[in-house]
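One chain of protein is taken out of this complex; the other chains stay put.
As written, the chains take the letters A and B, and residue 1 is the first residue of each chain.
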Amino acid sequence: MAGARAGPKLPGRLRMLELDGIHTYYGDSHVLRGVSLSVGAGEVVCLLGRNGAGKTTTILTAMGYVKPRTGRIAYRARNITALRPFEIARLGVGYVPQERGIFPSLTVVENLTVFARGTRRGRWTLPRIFALFPVLEARVGHLGFQLSGGEQQMLSIARALMLNPTLLLLDEPSEGLAPMILQQIVTAIKSLRNEGLAILLVEQNLRTALALGDRHHVLNKGEICYTGSSAELGGNDTVLRDYLSV
Amino acid sequence: MSVLRTESLYCAFGSLVVTKDVTLTVIKGERHVIIGPNGAGKTSLLNQIGGQLHAGRGRILLGGTDITQWPPNRIAQSGIARTFQRNNLFPNLTVLENLCLAVEARRGRPWDFFSLADHRHAVIRRAEALLAQVHIAGDASRPVHNLSYGEQRQLEIGLALAGEPTLLLLDEPTSGMSPAETKSMIALIASLPRTLSILMIEHDMNVVFTVADRITVFYYGEVLASGPPAEIRNDRRVREIYLGMED
Partner (left out) sequence: MEFFLEQILNGLVYGVLLFLTAAGLSLIFGLMNVVSLAHGSFFMMGGYVAYSLYRLTGSFWAALLLAPVPIVAAGVAMEVIFLRPLYRRGHLDQVLLTFGFTFIFLDAVQTIWGRDVLALPPPAVFDGVVALGTGVFSSYRLFLIGFGLAIALLLWLFLDRSQLGARVRAGVDDAAMAGGLGCNISALFTAIFGAGVALAALGGVAAGPIFGIYPGEDAEILIPAFIVIVVGGMGSLRGAFVGSLLIGEADTFGNAYMPQLALFLIYLVMAIVLLVRPQGLFGIKHGLAASPSGSTPAAPLPSRRALAIGLIGVAALVIYPLLVADYQRSLVTELLIFAIVAMSLDLLLGFTGLMSLGHAAFFGLGAYVVIVLGTFFDFNAWFGVALGIGAAALAALVIGYFCVRASGIPFLMLTLAFSQLVYSVALKWRDVTGGSDGIGLAVKPSLFGFTLSNSLTMYFVALFFFVLCFLGLRRLVSSPLGRVFIGIRENEARMLAIGYATRRYKLASFTIGGAVAGLAGGLYAVFNGFISPDAVYWSASGDILIMVMLGGAGTLLGPVFGAAAFLLMKNLVSTYSEHWLAIIGVVFVACVLFFPGGFWGTLRQVRIMTREKVPA
């Protein structure tokens, strides 16, 4: 990956994901209006915004599910705008969708292992997953649809980790998790970041977002209306009030 | 005065016991919040009350009537409405049609095969009022699958309110909602009349402590503690197993 050294925005960092001037439509409705952002290795970038602001659409566009009408998506400086989701996933992208996407007729183990990759050399293996989420080990034989909401959420995150990705796209991973587990996940995400993963995170819980994010983008009606670090965002009352109403 | 009472409710999936002799009372007008770790059996309890899951043992009393073995539709008709943790809507119908179906179920004449559904103005007006109440902006003739996830969550609640319940069961109503929508959800709950009782599952502690009159803590099928918010907040065991180091 020569030549993938970072540009001015991210000095000294490998740029893992870059969205550049993305315009996405559903039929005639113009949902993303020129979204640009980038995520570097070892960095957590947060997307915030009201319901319907376009956060999920941004993730779906990055993942190749929805094709932007204009704009460019790059992974490690390689243009992936035209690739299909499975091709993007195989490049090393892990995806946790908002509705969890658990396969209902597969058991917990099958959910974890069917599409697992690089578990031999990679860092994530079943034992390590079970150490992070002991509940899942207790439910190994359960079918996907038999799990509780929070258990499904954990499974979805775990399944993405089993791909041993270098870039993670997380769409509200904290949804439906009890506070204790949430804290564990925050710790886990931090350590993933320290291991050098790039993470794009959609997060509604402001406290979690501020604890995790290196950079925050606030989306409003499909446009990024504010960008800042945790300290900047946490101190910016106007943005918090106007766009996040906190 | 209790609206709902469960008596030693017991239910198991194979060897996994999800409710272990749960006795719980919801008092009239109360905002009763259930918290507990993931997989504690909270949703399963709601499923038993709503009739989606049948209890192995024990009784569920609504007012004085035993509703333990009733099917879901009969329970809904007797004034218990619920939302689901996973959105459970009519994705191909429009927002308004979704609500009309729910309004018609309780108020209308669903067996009427001759009048035109689109001319049932009373039903449609009620549906529109609900739409405003749960803050779904925009075109009501959009099919629901075009709504964002959070908007669908709001519609979930609209469908439940359309049932004009005396007891409302909410399964994580604010999950997937942004802080802004969470705020308006809290306001919505606050605005509901006190003739209505609410039994609600929630993981967002802000919401829990704003809304609750009483909190019950579930721990792997059992009630670990139950009491007013201040008491629960300071309960050592609850902090250990659920809240963690928070606060």
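Here, contacts are C-beta pairs under 8 Å (C-beta built on N, C-alpha and C of every residue); 3 or more make two chains touch, one makes a residue touch a chain.
Bear in mind the structure is a predicted one, so any value in this text is a computation, not a measurement.
Interface note for the absent chain: among A:His23, A:Arg117 or A:Lys221, the touching residue is A:Arg117. When the missing chain is restored to the complex, the residue among B:Thr23, B:Gln69 or B:Asn88 that touches it is B:Asn88. Touching the missing chain, out of A:Gly52, A:Gly71, A:Pro97 or A:Gly213, is residue A:Pro97.
Although one chain is not displayed, chain B still touches it through residues 50, 52, 71-74, 76-77, 81-82, 84, 88-93, 97, 100-102, 104-106, 108-118, 120, 143, 159, 162-163. The set of chain A residues touching the chain not shown comprises 28, 63, 65, 84-86, 89-90, 95, 97, 101, 103-106, 110-111, 113-115, 117, 143-146, 159-160, 163.
The working rule: only the chains that are shown with their structure count from here on.
If you average the CA atoms of chain A and of chain B, the two centres end up 29 Å from each other.
By the touch rule above, chain A contacts chain B in their complex via residues 26, 48-53, 56, 98-99, 135, 139, 146-151, 153-154, 172, 175-181, 183, 204-206, 244-246. Those residues of chain B lying in contact with chain A across their complex are 13, 35-39, 42-43, 85-87, 146-151, 153-154, 172, 175-183, 203-205, 241-246.
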